[in-house]
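Yeah, one chain of the complex is gone here, protein chain that is, but the others are all in their spots.
Our next item is chain A:
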Amino acid sequence: MADSGNAPKPSSSVKLVLLGEAAVGKSSLVLRFVNNDFQENKEPTIGAAFLTQKCNLPTRTIKFEIWDTAGQERFASLAPMYYRNAQAALVVYDLTKPTSLVKAKHWVAELQRQASPGIVIALVGNKLDLTNDEAGSGGDGESPGVDGEGDARKVTTDEAKTYADEEGLLFFETSAKTGYNVTEVFTAIANAIPETSLKTARGPGAAHAAARSEEQRVNLNGARDQNAKDGCAC
C-alpha cells in the first residue's frame, strides 16, 4: 500500500504517428498491436484515432501514444498537426498496391523535411497475407485472401527494402490480419528511440521509483489483460 497518494504518471511516453494512403491498413496494424484483434472491412478513419499501449523493454517501459491518422486525401492537411512533436512514425503502404508506396515515399520525404529531427521512421508494407510468402500466409490455418493461385504482391521486398535502407528507415513487411511481424515493428521502434529522448525530469531516483510503480501497475493489470496485451510481448 505504499504507492498511494501520488497520481502516478507514465514514465516515458512516445508519440507515434501512422501515415499512409487510405486503406493500406494503418488502423488495422494498431488494432492488432493494441487489442490483438482484426476486423475485416474497417470503416475509414475520420480525422485521427488515438490509442495508447505500453511496451515493456528489458531496461525500460515505454508508453506509446499512437496517433492513427486518416488516409483519405481530404484529411491530408491535418497530418502535420499530428506528426508535430512525434518521436516515431509508421509509414504504411499496401504491398499489393504500388501507388501506395509512392504515397509512402511522399510521407517519408515530408517527415524528413518537417517533423522533429530525431524522428524514428519505420516503413511498413502491410497485407503480407495476400502474398504467397510463407511468412505472411501462415496465419491460423485460415487460407489467406488469394487461394494460393495468385500472388497479389506488386511491390517486391527488395524494392522497398532498398528504398528504406537509402533513407535510413526501419523496414518491415507485416500482416495485420495474421498478426505477422506487427509487434516486431513496435518493438523495433521502441528500441530505436534514443534513451535521451525518454528521460524524465524527476531525477534518477524518481525515475526509478516511477519505473517501479509502473511495474506494479503492469502486474496489477496483468492477469486480467493478459490476452489483450499479448501483442506487446516485448
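FYI, a contact is a pair of C-beta atoms (placed from the backbone, for glycine too) under 8 Å apart; a residue touches a chain by one contact, two chains touch by 3 or more; residues count from 1.
Note that in this section contacts and distances are computed from a predicted model.
Peer 1: Name the absent chain by its UniProt protein name; which of "Ras-related protein Rab-2", "Inositol-1,4,5-trisphosphate 5-phosphatase 3", "IBH1-like N-terminal domain-containing protein" or "Mitotic spindle assembly checkpoint protein MAD1" is it?
Peer 2: Its record in UniProt gives the absent chain the protein name "Inositol-1,4,5-trisphosphate 5-phosphatase 3".
Peer 1: Sort through A:Q87, A:S100, A:N126 or A:T183 and give me the one touching the missing partner chain.
Peer 2: Touches the omitted chain: A:Q87.
Peer 1: With the full complex in mind, choose from A:S13, A:N132 or A:T157 the residue touching the hidden chain.
Peer 2: Touches the omitted chain: A:S13.
Peer 1: For the full complex, which residue in A:N35, A:Q112, A:T157 or A:N191 touches the chain that was left out?
Peer 2: A:N35
Peer 1: Give me the chain A residues in contact with the hidden chain, please.
Peer 2: Spelled out for chain A, the touching residues are 1-10, 12-15, 35, 46-52, 65, 67, 74-75, 77-78, 81-85, 87, 197-202, 217, 220-221, 224.
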